[in-house]
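Of the protein chains in this complex, all but one are displayed in their positions.
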Amino acid sequence: MARAVTTRRKTINTVAAWAIGLLIFFPILWTILTSFKTEAQAINDPPLFLFFDWTLENYAVVQERSDYMRFLWNSVIIAGGSTVLGLIVAVPAAWSMAFVPSKRTKDILMWMLSTKMLPAVGVLYPIYLLFIEMGLLDTRIGLTIVLMLINLPIIVWMLYTYFKEIPGEILEAARMDGATLKEEILYILTPMAIPGIASTLLLNVILAWNEAFWTLNLTAAKAAPLTAFIASYSSPEGLFYAKLSAASTMAIAPILILGWFSQKQLVRGLTFGAVK
Amino acid sequence: MYLKNALCAATALTLITATSAFADTITIATVNNGDMIRMQGLADDFTKKTGHEVEWVTLEENVLRQRVTQDVAAKGGQFDIMTIGMYETPIWAANEWLVSLADLPASYDADDILPAMRAGLSHDGTLYAAPFYGESSMIMYRTDLMEKAGLTMPDAPTWSDVEAAAKAMTDKDNEIYGVCLRGKAGWGENMAFITTVANSFGARWFDENWKPQLDTPEWKAAVTFYNDLLNNYGPPGASTNGFNENLALFQQGKCGMWIDATVAASFVTNPNDSTVADSVGFALAPNKEGVDKRANWLWAWALAIPAGTQKEAAAKQFIEWATSKEYIELVASKEGWANVPPGARTSLYENPDYQKVPFAAMTLESINAANPDAPTVQPVPYVGIQYVAIPEWAGIGTAAGQEFSAMVAGQQTVEEALSKAQANTAEEMEAAGY
Partner (left out) sequence: MATQHSRSAARIMMAPAVILLLGWMLIPLTMTLVFSFKRYLPLRGGDLGWVGFENYVRFVSSSAFWPSVQTTLIIVGGVLVITIIFGILLSILLDQPMWGQGVVRILVIAPFFVMPTVSALVWKNMFMDPVNGLFAHLWKAFGAQPIEWLSDASLFSIILIVSWQWLPFATLILLTAIQSLDSEQLEAAEMDGAPPLSRFAYITLPHLSRAITIVLLIQTIFLLAIFAEIFVTTSGAFGTRTLTYLIYQRVLESQNVGLGSAGGVYAIILANIVAIFLMRIVGKNLDT
């Protein structure tokens, strides 16, 4: 039953929410705006908002210095690959935890989460040596595996909480009708689980895309993703706000657009069992 | 399972690249300084001449240091050429991590490299890294502001001269600050500068028995002077300003003086980037009256080949190209003489075209005034002017840098900063087994 809401109340809500929304979004907006200014306009006092000579010069400079498409492509492959690999491993695990729970299920889940607390800097040296040993340094495959592993606990957990909301009775009924395990997964579980999987996939892509420790330390030229791209702009000579903004915009734009288009899917599964 | 597949795929990939290419592709790790960015832009010339392709890994200075040190120490073999400095070269060469550059062809004319640079990049008399550009430090000052204040800057000023000039030029209402100095923590940032100030006040990092000396009166005098100068006449936020931040401030006309790397001269006099390009003067780094050492450092960004690379020949060819006289001429023909990489070759300073560049003479004089083998008034067991050439220095310098940075920010006194730095240095030296 919807309550009657006065227009006045709705107006106040709208104004407050938009003000806060714009405030939170402002740093990103400002970065995008600055990327179209000249260096001198970027530090103008008072700051210029919309009325300046829009220019694409910064993007040209950044592109000339570093081949954006290559970094972008590496980011896509690594983020996408680690997500797919992660789902292949995590879906069966989460399924069995949710539908065939044992006494130890929760312990295993918590142990998995605790592996995420291993401080990366503490194990960098061992991992580096292992990567050399296996010839995985500066390869997309190596990075894909590492990112898959560091996000695996989160994926398993997210899928587990989602799967658990699927009523077990449906599965019981299917089993009574003589459905095999394979059929059970393929025809009953999968369609119901798709929203949860989609949302897990999105979250994992975002986490993998933005991971900046392993991606920077385990790559050189061939497998370097956008996190490495931005690492060459953190303090160039002299004035650089406009160029920094252009590089930043280029680094975050793909994931921002993906996130916006898919935010409904992302939000739907992003509950971690918070809703009962 | 995945691992095995991954390994197979990786091996297959290596095989393909190894057989299908006659010319090599070399991977170069470099820092995102202006001169190196320019080198990237000109690398087509190298490919045209030799057929070798170049892949760049361009990183910000701190990230670069961490990446290349990690890689060379663990023998990762990710890079065929690394951009390193005078600090790393002798240490790495002693560990046999670098390929000797003694066999470069006669046409390269290695004897043309400035003697100070060659000494700093050699180990046991053998060259292990070729200087791409070299620098000392000097005073860059605004001639127009000095004139307005009715002062003239001597060519070889003392710290009192600098303080007087800073006081006269400061005009905080108009956002003009008398002096900009490094305050950002880091062994290659504020500690480089503070160590040169200490040298010019007669202080030293260690005595002959490797005992840290930060508790001496010389250090206290030097750091107190630095702190007062920066707090009285420096820009706001000085404790987070490094080379790049100060460069931006100077280019915007907000600094009366800036004591920093000589390479900055070409950026502050470039009318495209600098609003004060026409009114910059240069002077030698100062000293304290009666102290026979000036506060100028010596540094080179150099190209070196890590031992164990498969592409040593191609890498050598690249170093030959990038640090040659021809490369300097190439840059001069495209960007003008003021923008060539400075401080590496004697012949550059004998070139009449280059002698017309306003900062050429002062740069050479500053480089020649620096002597890394005798950096201090009292004898020391180490080499290096603005650094101490031991493996532990990066850790020691950065930790000390953070204390001095907090001091500039007003979070602790000079005495507190010095005693904490002293304690930490002693801890680190003990951990290293001195």
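Letters A and B mark the chains as written, and numbering starts fresh at 1 in each.
Please note the rule applied: a residue touches a chain if its C-beta (ideal position, glycine included) is under 8 Å from a C-beta of that chain, and two chains touch if they have at least 3 such contacts.
This one's a predicted model, so the numbers in the text were calculated from it and none came from an experiment.
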From B:Ala43, B:Leu64 or B:Ile91, residue that would touch the chain that is not displayed: B:Ile91
Hidden-chain contact residue, picked from the options A:Phe52, A:Tyr68 or A:Tyr241: A:Tyr241
Sole contact to the chain not displayed, among B:Arg182, B:Arg204, B:Lys254 or B:Arg345: B:Lys254
Missing-chain contacts mapped onto subunit A: 1, 3, 5, 9-10, 13-14, 16-18, 20-22, 24-25, 27-28, 30-31, 34, 43, 45-47, 89-90, 92-93, 95-97, 99-100, 102, 106, 108, 110, 112-127, 129-130, 149, 152-154, 156, 164, 181, 206, 209-210, 212-213, 226-227, 230-231, 233-234, 241, 244-245, 248, 251-252, 255-256, 258-260, 263, 266-267, 270-276
Subunit B, residues in touch with the chain not shown (by the definition above): 62, 66, 69-70, 73-74, 91, 95, 175, 184-186, 235-237, 239-240, 248-249, 254, 391-392, 394-396, 398-399, 401-402, 405-406, 408-411, 420, 423-424, 427-428, 431-433
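In the analysis below, only the chains that are shown with their structure count from here on.
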Averaged-CA centre spacing for the pair subunit B and subunit A, given as whole angstrom: 38
Complex contacts: residues of subunit A adjacent to subunit B: 39, 43, 64-66, 85, 124-125, 128-129, 131-132, 134-139, 141-142, 145, 216-217, 220-222, 224, 228, 231-240
Parts of subunit B lying in touch with subunit A, wherever the complex brings them together: 2-3, 6-7, 9-11, 13-14, 27, 29, 32-34, 37, 40-41, 55-61, 63, 67, 70-71, 74-79, 242, 244, 247-248, 251-252, 267, 273-274
